[in-house]
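Missing here: one protein chain of the complex. Every other protein chain is in place.
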Amino acid sequence: MSGALGPFLLKRLALSLLTLWLLSVVVFFGCQVLPGDPARAILGPLADPRAVAALNEKLGSDRPPVEIYLSWMGGLITGDMGQSYAYRSPVAPFIGSALVNSLKLAATVFAIVVPLGIGAGVLAALRAGRPIDRLISVAGLSLTVIPEFVSSIALILVFAVLLRWLPLSASWPAGSGPLVQLQHLILPALPLVIVLFGYIARMTRAGMVEALSADYTRTAILKGLPWRTVLSRHVLRNALLPTITVIAAQMGYALGGLVVVESLFRYQGIGSLVLGAARAKDFAMLQAGILTVGAFFVVTTLLADIVTTLLDPRLRTGGRR
Amino acid sequence: MSEALPLTEPAPGLAREARTRGVVGRLLRTPSFLIGITILLFWAVCAVFAPSFVPYDPYADDLLNTLQPPSAEHWFGTDQIGRDVFSRVLVGARAILTIAPLATLVGTVAGTAIGLITGYFGGWVDAIIGRLLEVMLSLPLIIVALLVLVALGPSTPTVVVVVGLVFAPLVARTVRAAVLTERHLDYVAAAAVRGESAPYIMSVEILPNITPPIIVEGTVRLGYAIFTIASLSFLGFGVQPPTPDWGLAIAENYGVLIGGFWWTVVFDTAATASLIVGVNLAAESLQRALAE
């Protein structure tokens, strides 16, 4: 019965590795080939050609692109992400601590938005066409499209400037306990919650509406099952499966939104790291940061696929019969 | 054949023209569409005509009158170098409403082409292009845009092309899904049996049938283009100073927010939000109207 599962996972894993590799090529291309001359990009058009040549040699970017790529990949495999030009120190430790910070923020976001979004979506579907459904749909839709920096400003004005309920800065004092950390994380998390809420609610609602109108739900009703049992046993499971994939896909988006939010709240995460590297034209750092974000997304979608496969018997048991 | 909903198909005799009229008619009776399109039109008018009717030159600084609160002379106050916020907000519609539609156009056209080709040919063409698109989609849009803009340097044409190309995979995914549904219909087989060429089948047979989802995708993308470009400007990689722009203004002034100078960012914030919400209200109404 699980005969088809092993090969499926292997294939999925191989595809993820392929995606990762292609990703490294794309990122490398963007950081090393596209600028043409990294040192010139860093030093600006007026710099002394000798200084440019010297810097290129120091960065190693005077070598052929393939060679640079291979040495970069070789470094990555051994955990060496290269040297930061701006900080004049190895990149890897920066990435590590920034990633941990960003994961804390992302976890806060998802802990708030997933139950909220799914709950609202289920409620909207159960009251389809009624005022509460319209309210959730319209609110979700309008909130989804508000850029994080816009909602951040509004939130800062209300909660940090006017009411002074929450700290403005996302960075907590060193040695703070989890509760204080959480307090600092709420305000930066909210803009992302606002963006993701509508999307998750809408997808949940769509899945619910489809499952509610499915023939098998009608079968369950006609069996004489009480509505609660119909809902919990027959509708929810089929309706929420596709939502898992949606949530995973949003992880990647959330990481993108982190760039804006982290910079706005001066939070030391992967987003502000990438942005800082971009501003400083610190290509080694940029390359490593972007690749980390991409890799994180690839891993979450892989996990989501595995979870969906485990939960969906049609996928788990392979094709027909 | 379920007869539960047998009557959604119009009875024979209803002309297509009537259907088109129906879509427009339904739209004009939808409050959310009317609100959305009114907001959009307001900002479009500002984008075109604002420079000729705003009270102050949006570029002119006035170092004696910096950070003035809203007053009769300066309705929205002044910013850190004394420029009139009201004038800058109205004129600020111009940059975003030039770049975003162009970027959307680039993205929709490129995405439609990619989606048609991958969906129609399938096989290894689809596998290879599909994998590349997935790589693109595995990076947050804003980061891809950031990467390219750092490498090439920010300029208006670059922003248009970069945002357009970042959106292309998303449009392509929608178009490809629509093509796959059409691809299995027999009219495509009938055309192949007549000896029609692949470009003919894609453009004349399939394309007209997938226009509604493309239009919807285009309008949705316009909303996100404004979102993305405003965010890029905020991060310093979009519209460059001193051009009046909402995202840029917020980036320049949010540092003084804590000092209580709220007017330097609030109006730009409201403008950005209103434009995006307006576009999305219109897009969503259009989607509903076409689905009915």
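Letters are used for the chains, namely A and B, taken in the order the chains are written, and counting of residues starts over at 1 for each.
The rule is short, and it goes like this: a contact is a pair of C-beta atoms (placed from the backbone, for glycine too) under 8 Å apart; a residue touches a chain by one contact, two chains touch by 3 or more.
Here, contacts and distances are computed from a predicted model.
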Should one name the undisplayed chain from "NADPH-dependent 2,4-dienoyl-CoA reductase, sulfur reductase", "Glutamyl-tRNA(Gln) amidotransferase subunit A", "Peptide/nickel transport system ATP-binding protein" or "HmuY protein" using UniProt, the answer is "Peptide/nickel transport system ATP-binding protein"
Displayed chains contacted by the hidden chain, counting the whole assembly: A, B
Please pick, from A:45, A:79, A:175 or A:224, the residue that touches the omitted chain in the full complex. A:224
Among A:25, A:241 or A:304, which residue is in contact with the omitted chain in the full complex? A:241
Missing-chain contacts on chain B, rising order, are 1-16, 185-187, 189-190, 192-196, 205, 208-209
On chain A, what residues meet the omitted chain? 129, 214-216, 218-226, 233-234, 237-238, 241, 311-314, 317, 320-321
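In this text, only the chains that are shown with their structure count from here on.
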Cα centre of chain A to Cα centre of chain B, whole Å, reads 22
Going by the contact rule set out above, which residues of chain A touch chain B in the complex? 15, 18-19, 22-23, 26-27, 30-31, 34-35, 41, 138, 141-142, 144-150, 153-154, 156-157, 160-161, 168, 252-253, 255-257, 259-260, 263-264, 274-275, 278-279, 281, 286, 290, 293-294, 297-298, 301
Can you list the residues on chain B that touch chain A in the complex? 32, 131-132, 134-143, 146-148, 150-153, 223-224, 227, 230-231, 234-237, 247, 250-251, 254, 257-258, 260, 262, 265-266, 269, 272-273, 276-277, 279-281, 284
